[in-house]
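Below is a structure I'd like to ask you about.
With one protein chain withheld, the remaining protein chains of the complex are depicted in position.
Should a chain be cited, it is by its letter among A, B and C, assigned in written order, with residues numbered from 1 in that chain.
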Amino acid sequence: MLIVMDQAATQDEIAQVIAAVEKRGFTARPIAGGNRVAIGVLYNPGSVDPAPFAGLAGVKKVIPVTSPYKLVSREFHPESTRVRVGSVSIGEGSLTIIAGPCAIESEEQALTVARRVRQAGATLFRGGAYKPRSSPYSFQGLEEAGLRILERVRRETGLPIVTEAVDQEVYALVEEAADMVQIGARNMQNFSLLKRAGRSPKPVLLKRGQSATMEEWLMAAEYILERGNQQVVLCERGVRTFARHCRNTLDLSAVPFVQRESHLPILVDPSHATGMRYQVLPLSRAAVAAGAHGVMVEVHHAPEEALCDGAQSLRPEQFETLCGQLRQVYGTLHSETDGVDR
Amino acid sequence: MLIVMDQAATQDEIAQVIAAVEKRGFTARPIAGGNRVAIGVLYNPGSVDPAPFAGLAGVKKVIPVTSPYKLVSREFHPESTRVRVGSVSIGEGSLTIIAGPCAIESEEQALTVARRVRQAGATLFRGGAYKPRSSPYSFQGLEEAGLRILERVRRETGLPIVTEAVDQEVYALVEEAADMVQIGARNMQNFSLLKRAGRSPKPVLLKRGQSATMEEWLMAAEYILERGNQQVVLCERGVRTFARHCRNTLDLSAVPFVQRESHLPILVDPSHATGMRYQVLPLSRAAVAAGAHGVMVEVHHAPEEALCDGAQSLRPEQFETLCGQLRQVYGTLHSETDGVDR
Amino acid sequence: MLIVMDQAATQDEIAQVIAAVEKRGFTARPIAGGNRVAIGVLYNPGSVDPAPFAGLAGVKKVIPVTSPYKLVSREFHPESTRVRVGSVSIGEGSLTIIAGPCAIESEEQALTVARRVRQAGATLFRGGAYKPRSSPYSFQGLEEAGLRILERVRRETGLPIVTEAVDQEVYALVEEAADMVQIGARNMQNFSLLKRAGRSPKPVLLKRGQSATMEEWLMAAEYILERGNQQVVLCERGVRTFARHCRNTLDLSAVPFVQRESHLPILVDPSHATGMRYQVLPLSRAAVAAGAHGVMVEVHHAPEEALCDGAQSLRPEQFETLCGQLRQVYGTLHSETDGVDR
Partner (left out) sequence: MLIVMDQAATQDEIAQVIAAVEKRGFTARPIAGGNRVAIGVLYNPGSVDPAPFAGLAGVKKVIPVTSPYKLVSREFHPESTRVRVGSVSIGEGSLTIIAGPCAIESEEQALTVARRVRQAGATLFRGGAYKPRSSPYSFQGLEEAGLRILERVRRETGLPIVTEAVDQEVYALVEEAADMVQIGARNMQNFSLLKRAGRSPKPVLLKRGQSATMEEWLMAAEYILERGNQQVVLCERGVRTFARHCRNTLDLSAVPFVQRESHLPILVDPSHATGMRYQVLPLSRAAVAAGAHGVMVEVHHAPEEALCDGAQSLRPEQFETLCGQLRQVYGTLHSETDGVDR
């Protein structure tokens, strides 16, 4: 951390800042420049909270230097992590395609979609039993009955199941039924839920929050690892910006960034990012071309009947086209891109 | 809702959209313009989910017209709501000043600050017993011991207590100890927590989420009212934007907007919005001048020692100045602004 | 346009709105729903300015329906436009790779880079003679001397030249020297400059503004077409958001959106979008996979010596890798993606 003093800071103020740093057990190194003094904070184990220093007399600004994450950091853990989900492995060396409807609506719907996506090449099945909805008047999911249907889908198709746990109370039910538990964008900083996920034996799919920085996202993963669960896959799903032509703005620069900073796998969800079917194919291809370890997309056999997010769901035949294109992009680039972009 | 068709949409496509609208029990009214047809959706009870229509063939875009909120809406409930918290009433006709430290650190700290802020004119006391922190390595609050200290503060000072419940599990403890339960910005769309708050006998202080639209915020309040708890106070605390000179961007336009659209009271928290002490006085005055029913600010008797957010905490003597200035601004404008700005 | 009335709007207020619509020569069609009246505005030639109606008594909100652009719109001009730049054609059916240094620094630098990028497969050469810099103390470009060097590059390498015109005063000089004139992000709504570009015989590369919506960007192009110059290529270069891990957030959803709404070609500039070399390869591949007609990237033979933006400039050998990868992605997908994504 670097504490930059005002030009007009007095020797006394500088001495007080140094004392405040040393009181916390760190080393303070004053660096005199032409116009002002800056004070380096050294030998801190992990990152230092800038807040206590920012308000001291004579301080102009405090600049954090060390990243606050540790367990998720590639600096501390150079080899890429692969996460095992049922029979499938997510991460470097394979292309993951998670597909399924936004919400589980009925056994027939779930099985129909699951058979189609398995046939086309999906490697995992997704479907919401508990749905976080911005309106209390919207369909909130089939809940436990939905979990039973998801278990049936796994038995019938062999596809591992990804589904969301919306709170700690349902976590036990969800982790029992699912192969991988999703933590949704709105819950990315629900720290109680993250701690619960950290105690779970099941891998976690952690979506980026709607306006989360990279640091906040990696720190959310750090919460899970810190409690003991190392099996975390990150999923970029678009962020909130001024732009209005899509529901969110898909931020593909997250893919190279995460791969450089962290050892965890990263997927991309273009369906929620854009909210529009015609965007899903091109942006899925783009995600894989950017180096993502896979995508998660919504598929519905009859989108116009869907109880949730039909406008962004691919039809099964579009999903087939998607799988073919993604395998081509991945195949063409995979061997060569490896090791080049970091 | 208005469904705008492509210029090139066929009669068949138009007919299918009309059928889809009527299948859901609404009335479809086609409106032929010069270049294209639009289809009005009428006689819908509450707002209509645009998703199922957005993906139909020939549809260019779907434009929602009706606001999705109802119980919080001033259209359905024209008189302003006043929320009773212990001996205090929040809303039109009075100026609320909530003050206290970011986190409860010790009995001595809490009582010292509480006595100073009561003397200066605070009407409620705030202090975190459970702290949502972006790092698992940061101080997470004194938890239950913090609640006990807050109860002691109320006994000693008579000030009603506002403190945050970070999840459903602690809600019962918090609602028992506190006079008003805060739901923090990161939990604004934690719908399980909102439903729990809706079943509570205690009033709720609902902070705006970091990137929440007005509609999402009012819908979060709707979740609480819909479960039976009518005692909700909204609190603007800054939103996330590109700007970097403050921690968040305080959005004071939320104040006139909320007062026009909803009957619920609205407060402003300039401490979390800006993260910097020198901003708190001017933006608190601005909040009251904009018509807010009050402010919530952080105060610490020794900010440089604070375990959390010291840089934004006012010193007690600054808080005294603040109270004086706020009462002047409020006093000068209150009678005249009433009824003028809606 | 749809004018939505308050629930409490009187018959008189409705009548006044209708009169205001008709006074402007449009047709007003009142649509009575369950709770309120909305008034459709029909037979308007082009889009209608909502402003005069938004402030009328009894009006709740005004919702624009028609897009305001016309000449750039695919609805009015269904075939994709190809733009001719010197010997090269930009648009559907070919992959454009524009490369070169941020700024022209010397004849030797320009020629060295130009020879390397031509050899690797660049189809046009870029380089700034006039540089818009946020600080008056930064290098502002070689100006006219830079244009002379660019002419020399074309003579030596045969590559068509793209360079920026920063104002109307230099436009004549730039359009004489260059094969394509760039209008930079900061000038996207410099309407005087757009009108000047509209009178130019040379094609225009129009970058998206830092916080421009799709509508504003297409309207900026509309300014150019409206004055007579039909040769406009759009270039996405990242937008300003809360995210801080890259200089800007590259918005690849702009590619499918523009291709659906407009007939103009679209390129992507990952160098300015991210500001970091390690991001340029993955995001360039992503751009082509998303369907962009090409990319514009910065290349410098000695980035650590560059007078401008060295951190984002590729080294020549990285640019070779890039060209290879882009051709593979393009080759694999091109034939099949055609016609699928709109």
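The definition used in the following text is that a contact is a pair of C-beta atoms (placed from the backbone, for glycine too) under 8 Å apart; a residue touches a chain by one contact, two chains touch by 3 or more.
These numbers come from a predicted model, not from an experiment.
Contact with the chain not shown here comes from a single listed residue; of C:Asp179, C:Glu222 or C:Glu261, that residue is C:Glu222. Residue-wise, the contact with the chain that is not shown comes from B:Thr274, picked out of B:Ser192, B:Asn229 or B:Thr274. By the touch rule set out above, chain C reaches the unshown chain at residues 20, 46-47, 49-56, 68, 132-138, 166-169, 186-187, 189-193, 195, 210-211, 215-216, 219-220, 222-223, 226-227, 240, 276-277, 303-306, 308-313.
Although one chain is not drawn, its touching partners on chain B can still be listed: residues 211, 213-214, 239, 241-246, 249-257, 260, 273-274, 278-279, 281-283, 285-291, 321, 324-325, 328-329, 332-333, 336-337, 340-342. In the full complex, chain A touches the hidden chain at residues 2, 4, 6-8, 29, 31-35, 38, 40, 42-45, 63, 65-66, 75, 211, 240-242, 244.
Following the convention adopted for this analysis, only the chains that are shown with their structure count from here on.
If each chain is reduced to the average of its C-alpha atoms, the one that sits nearest the average of all protein C-alpha atoms is A. Of all chains, the one whose CA centroid is most distant from that of chain B is C. Rounded to a multiple of 5, the C-alpha superposition of chain B onto chain C involves a rotation of 180 degrees.
Each chain gets a centre from the mean of its Cα atoms; for chain A and chain B, those two points are 26 Å apart. Residue positions of chain A with contacts to 2 or more other chains are 211.
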